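Up next, chain A:
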Amino acid sequence: MSLAPHTLTILAILAGAFFFMAGTIGLLRFPDPLSRLHALTKADNLGLGLVVLGLLFQAEGLLPALKLVAIWLLVLLAGATITQLIAHAARPNGSAG
Partner candidate 1 sequence: MDDFLLGAAGFVLAMVALGLVRILRGPGDADRIMAAQLLGTGGTAALLLLAQATSVPAAADVGLVLALLAAFVSVAFVKGAERSKVDGK
Partner candidate 2 sequence: MTDATVYGVCSAVLVGLGLFGLIMHPQPLRKILAFNLIGGGIFLLFGVVARRGAAAGLGGDPVPQALVITGLVVAFAATALTVALLLRLFEETGRATLRSDG
């Protein structure tokens, strides 16, 4: 196996780990729930995306690679919608639907 995919994997996963760290720092430092929510979801979805990207270079075959992408898409779409739901629930006078 050549060195190039390994390097790309390491770079992408390091970047992904950085975004997870950024999300956690945002969570620890931001004062109100809505901005914490924002920091958390943006950073984590990017973090997972970069981790998936890094692992794609290591995937053996098309099917495992597709599964990785599918997992990321699932988390991304579900996460975005749930963020809306949480923001809705966090509003002090949010109607209960």
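Just so it is clear, a residue touches a chain if its C-beta (ideal position, glycine included) is under 8 Å from a C-beta of that chain, and two chains touch if they have at least 3 such contacts; residues count from 1.
Behind the choice of candidates: all candidates are chains of the complex that A comes from, given by their letters.
Quick caveat: nothing in here was measured; it's all calculated off a predicted structure.
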{"item": "Interface partner of chain A in the complex, by touch - 1 or 2", "value": "1"}
{"item": "Touching residues on chain A, where the partner in the complex is candidate 1", "value": "6, 9-10, 13-14, 16-17, 20-21, 23-24, 27-28, 33, 36-37, 40-41, 44-45, 47-48, 51-52, 55, 58, 64, 67-68, 70-71, 74-75, 78-79, 82-83, 85-90, 94, 96-97"}
